[in-house]
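A single structure is presented below for examination.
Note that one protein chain of the assembly has been removed; the remaining protein chains are unaltered in position.
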Amino acid sequence: MDYYLQILSNVGIFITLTLSLNLINGYCGQFSLGHAGFWGVGAYASAVYGVFFALPIDPTLNMIIAVSIGFLAAALCGLLIGIPCLRLKGDYLAIATIGFSEILRIIIMNTESIGGPRGFTAIPKWTNAYWVWGMVVLTTIFMLNLKRSAFGRAIISIREDEIAAETMGINLFRYKLFAFIIGAGIAGIAGSLVAHDQQFLHPNNFSFMWSVSILVMVILGGQGSVTGSIVGAIILTILPEVLKLIGSDISTWRVSIYAALMIILMLTRPQGIFGPYELFEKKRMQKGRA
Amino acid sequence: MTTPALLNIDNVTMRFGGLTAVKNVTISVGKTDLVAVIGPNGAGKTTLFNTITGIYSPTEGSVTLDGQKISAKKASDITKLGIARTFQNIRLFNNLSVIDNIRIARHTRINYSFFDGIFKTKKYRQEEKLITEESLKLLELFHLADKKDLLAKNLPYGAQRKLEMARALATRPKLLLLDEPAAGMNPTETKELSELIHFIRDQFQIAVILIEHDMNLVMGIAEKIFVLDYGNLIAEGAAKDIQNNPKVIEAYLGADIDTGH
Partner (left out) sequence: MSQDTIYFFWDCLQYLINGIAQGSLYAIVALGYTMVYGIIRLVNFAHGEFLMLGAFCGYFALRFQLPMPVAILASMIGAGIVALIVERFLYRPIRGEGRIPALITAIGASLFFQYTGQLVFGADPKTIPPVFTEVIYNFGEVNVSNIQVFIFGLTLFILFFLWWLTHFTKIGVAMRATSFNLKAAELMGINTNKIIAFTFFLGAALAGLAGILMGYTMSVDPMMGMSLGLKAFVAAVVGGIGIIPGAAIGGFILGIAENMVAGLYKSSFRDGVSFFILIIILLIKPSGILGKNVKEKV
């Protein structure tokens, strides 16, 4: 039972992470390769609150504070990276976000008070899979409603054509930064949920490899699609567990299979399962009927 | 014939490194003028558009709209002040529906807040309903309403050009810049286009500047023509004067060896 609850919780966490990266990568078309770094910032920040500064109040209230701290810490990091990088065209954001997550990992490794390379232990248990799934529902609604509002449309138009978007009166930098900060912040929330659910954090759980995993989930589902992000996250979180069941031989090939999958996907269906559309949305558009 | 001035381009120069793409150009356009900028390839026409719309900021000189200086402003702010444009190589939001292309152009006039959008408040619903209605009306004017849910990239070429114009108009400009609207069109389509441009000017009461290579179109509709060559404004005037201007003929047919520069 515990095992399945753990998987359920993991699936929820990865759906939240994938949806938040989808805002940056799928909606706005910006290429971030350090999403696990924002996840880590949120996790460590709210764990620091839980271990050192927790107020003697109800765990639920404490969890709300922890989630807010996770959001703010990650969003702040997003702001600091976004300001220099989002003004630039090209692949600078990708590299700077990798750099950020690596610097973060090195800082955590070298900070003894939060466990350093041994990992951060004894984090209070304030949350469970139900909280996680509550967050999944909220994030999904947020993303869908955003997509259908003028603000979401402005962000998506940047992905489609920056220069045309600008001549529509859309301030590119402001909207890119907005998408980046909110995406980072939501990843931070996912981090605080992990911290207070699993009660243990290790810097390697937020490495480059995990940023890539989240990105692959977005791409498998279809960049820009909320449905796609959810499906992508479910498939790729459960797949390794299934591989484990089939046998340890295949399980050792996990990352190689993952990588091969990425390449095959790009060569055969770069738009992912759903493309930028939601479930059933595409057929409607091709026929041109509302 | 000319109406009170709307746009003043005053001694604008645009340099890229050693290359001067636009040299000391001064142009004035009235509130409901329909004018054309012509010139051989590489004469600096599109660069001039880019300096007006804020994609580049001019190296020297200034651009004013309604008496307000716009030449150091961001492109998005200039749109807010009332200049819209189309592009030589169509730039639509390809993976979005036709109507969403129009909706996005309403961006500068959105009246609800971010939180209204996320919580789908009454204000949001009312405003979105209004946006959809207005966008549909605009699409009807361009005979695109029946294609409203198609993806922009799936439209035929001529319809894409029309959609780009409709999208530009949805920003409610005072001045519309059209960059080679007739490129790739056959004579029938070009004729329709010239009627459409007239119609836009009369219906919306705005000024229109177009860059065009199709001389039939230009001579047919432009009330005034500006001729650029190597970045210099070499002539301006009505169609008839331009046709007989020796400098213009020289620019198009090449310099005479004896008098050449």
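Per-chain residue numbering starts at 1, and chain names A and B are given in the order in which the chains are listed.
By our rule, a residue touches a chain if its C-beta (ideal position, glycine included) is under 8 Å from a C-beta of that chain, and two chains touch if they have at least 3 such contacts.
Just so you know, these numbers come straight off a predicted model, no measurement behind them.
Note that of A:L5, A:I57 or A:I103, the residue touching the chain absent from this view is A:I103.
Although one chain is not shown, part of chain A still touches it, namely residues 25, 29, 31, 33, 81, 84-85, 88-89, 91-92, 94-96, 98-100, 102-103, 106-107, 109-110, 163, 209, 212, 215-216, 219, 223, 252-253, 255-256, 258-263, 266-267, 270.
One rule holds in what follows: only the chains that are shown with their structure count from here on.
Separating the CA-averaged centres of chain A and chain B is a span of 40 Å. Taken together, the chain A residues at the contact with chain B in this complex read 142, 145-146, 148-154, 156-157, 160-161, 163-172, 224, 275-276, 284-290.
Listing the residues of chain B that touch chain A in their complex gives 53, 55, 74-77, 79-80, 84-85, 87, 91-97, 100, 103-108, 110, 112, 114, 116-120, 124, 128, 131, 146-151, 154, 167-168, 171.
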